[in-house]
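Pasting a structure here, questions to come.
All protein chains but one are shown at their positions in the complex.
Per-chain residue numbering starts at 1, and chain names A and B are given in the order in which the chains are listed.
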Amino acid sequence: MTSLIGYYTTKFGELWDKSLFDLAEEAIDGVLKATNLENKQIDAVFFGNMLAGVLGNNLHSTSKLAEILKINVPIFRTEAACASGGTAFNLAKTYLDSNSNKNVLVIGAEKMTDYSPEEVITALSAAASGEEQEAGLTFSGLYAMMANFYLEKYHYTEKNLAYVSVKNHYHGSLNDKAQFRRKITVEDVLKSAYVSYPLKVLDSSPISDGASAVVLTNNHDMIKKQKYSTAVLASEVITDTISLKSRKQIDEILATKIAADSAFKNAKISRKQINVVELHDCFSIAEILAMEDLGFWKKGQGGAKIKELSTMYGNGGNLIVNTSGGLKAAGHPVGATGVKQIGEIFLQLTKQAEKRQVKNAKYGLAQNVGGSGGTAVVTILAA
Amino acid sequence: MIGIVSYGFYVPKYRIKTDEIATVWGKNPEDVKKSLLIEEKAVAGIDEDSLTMAFESSSSALSDVQIDKNKIKVVLFGSETHPYAVNPASTILAEFLGIEKNYLAYDTEFACKAATGAIISAQALIKSGYSDYALITGSDKGMGKTHDVLEYTAASGSVSLLLGKDDLILEILDFESFSSDTPDFWRREGIRYPSHGGRFTGKPSYFYHIEESSKSLFKKTGLKPEDFAYGVFHMPNGKFPVQVAKSLGFSFLQIKDSLTVNYLGNSYTASALMGLMAVLEKAKAGDLIFLCSYGSGAGSDSFVLRVTKNLTKRKKEFIKVIKNKKYIDYPTYLKFMEMI
Partner (left out) sequence: MISPVKIWRRQKEIRKILGKKGKVLLWTKIFTPGIDFKKYAPYPVVLVELENKERVYGQLVDYDNEDLKIGSKVFSILRKVRASSEDGVIAYGVKFKPL
């Protein structure tokens, strides 16, 4: 059995003073300190990052991390667009399934604010197919197409989407590592400028810097020595077509559905038992689709259900979603997000979530998506 | 007999009114319209260029004939706003049209008569047996400096002609060409906008060359203006073609249908040919059409064309199509022309 024994995240935001590897180093130092481990106790490292090659001309990051850690061990980098962090975690768990008594470090990191918004938008569109890029579609454009389709099919309006951001911003105000700490209203969202119709600035996750790291181990003595630990019940990675146009259905992310079914089967628990979820709200529509695709809400109901705000902290609901602030309010340094999501669940299950602590959180789920749904990672942890 | 088998034209959707431009520069719109006789002109979108417009007009020309495209062994692209300074647009056009590779292609340049000069060369290639068909395109996204008279006249458009020897809608009965070295309008390499010699573009340039070319052809053929149902002349503005037609002996009635410049502006290599498009909508079998282009620098190609019975089966609507338009304002015009 693999356990997650420690987590550290940098603040997410516009971190001008720190380079990509400054951030990675901060996360590494933080998590090793939290778990009382020394560098040389790490047996392997998994690194999730999307844009360092495209934007910074930095590849071979694995060797760079070896330089930082001053160790000679296997280090792997994974890239699956915004699911880079989640897939790094998945590979780490898979590594531990085949290697006993090892401690593994998982880091997700991204540096985006060194570049102009157009450069970043162009780089992010690398997660889309060549044809989508040539048509001038941006990442937000693809989700906007899905949003238009969903809103028309199920008879909702932009107003329904706004509740996602309102909830996540409230959560962000409770998380001192979040990029955005201010609460917003539905009117604020509706008044914000369009990014890709119908998605507006306040429907969209920001451009952020940040790094998050966790330590996983399957060494029972190590787990016993640790103050905090959560069992990793399941981690599934499922892929689907890169092109939105080739998907079977537009109003769902099939990869999420399959990964979730598989994860719940392997974890041997039911959806009703999940208390906290961190899901991939790169845009407000994505949270609604995720709640349906993960099986918490029926397909098409999401637009109505979100208005109830039952998944908002403090409303008495039994499933709270995105207490970190989600991608919207916590920020979305692409490669770091997948790891941060799992880390947030860890904090909830180990009662370290402070002002946003969900009472009696026993089981948690993290969902990380790449591109417009080409990759989905679903992870389930138990306290 | 060599002639035109089919034709196609393309005018972009957008128009800018003379009123709109004049107001920006503090000129009295009525004065400008009176002097140029142009109400509005056609403007290509920001993502259009001479090649994309040529594709539209050529596709139209090829759409109503069933021919083996492999028999089109001549593709000539005439423009003064070629997409490249060096790289043939004629092959890009041919490739998109599906014309396969055993063909002669080149791009031509002679200001506004680049395409009509190509007609003369192409008909010789058909006559000599090299090719059964030739595709000629005149296509321009005409540019003019701001606060210059060209700003009111320089427009966008494209006309394509498929030349052949069978199943003609228009016979090319005869032609003449008149050339000289007259620098009335030019553009240097690397310079964005053309320059012109003001009033020098009139009598010694436009009028001299058109008159000489036309008189030459009248002499050669023994024909006189009254023998023609229509006269079509190059249209740098709304006044010159009317004046030159009169001086040659044509009546206003003979040329009035051809004056596309009044509502479309001057699409350079497609200018005279666009006038021909308007006339063909009305022409009848047996009509003689006098077509005379002008290219600055300078020269003039004149043609005697005769309409055959086949025109009725390949005639295209013009006036109705042109009416599908959308007006833009001055900043949008500058954006579309990539001047800002």
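Methods note: a residue touches a chain if its C-beta (ideal position, glycine included) is under 8 Å from a C-beta of that chain, and two chains touch if they have at least 3 such contacts.
All figures in this text were calculated on a predicted structure; none of them were measured in a lab.
S.K.: Considering the complete complex, identify which of B:F96, B:F200 or B:Y330 is in touch with the unshown chain.
M.R.: Checking the options B:F96, B:F200 or B:Y330, the one contacting the hidden chain is B:F96.
S.K.: Based on the whole complex, identify which of A:E14, A:E152, A:E308 or A:E354 touches the chain you can't see.
M.R.: A:E152
S.K.: I'm checking contacts with the chain that's been left out. Which of A:V195, A:V214 or A:V277 qualifies?
M.R.: Per the contact definition at the top, the residue touching the missing chain is A:V195.
S.K.: Give the residue, chosen from A:N49, A:T87, A:S140 or A:Q348, that touches the chain omitted from the document.
M.R.: A:S140
S.K.: Name, in rising order, the residues on chain B that touch the hidden chain in the full complex.
M.R.: The list for chain B reads 13, 45-49, 51-52, 55-56, 59, 83-84, 92, 95-96, 98, 326, 335, 338.
S.K.: Which chain A residues would touch the chain omitted from the figure, given the whole complex?
M.R.: These residues touch the chain not displayed: 117-119, 121-122, 125, 131-138, 140-141, 144-149, 152, 193-198, 244-246, 250.
Everything that follows uses one rule, which is that only the chains that are shown with their structure count from here on.
S.K.: I'd like the Å distance between the centres of chain A and chain B, where a centre is the mean of that chain's Cα atoms.
M.R.: Comparing mean C-alpha positions, chain B is 59 Å from chain A.
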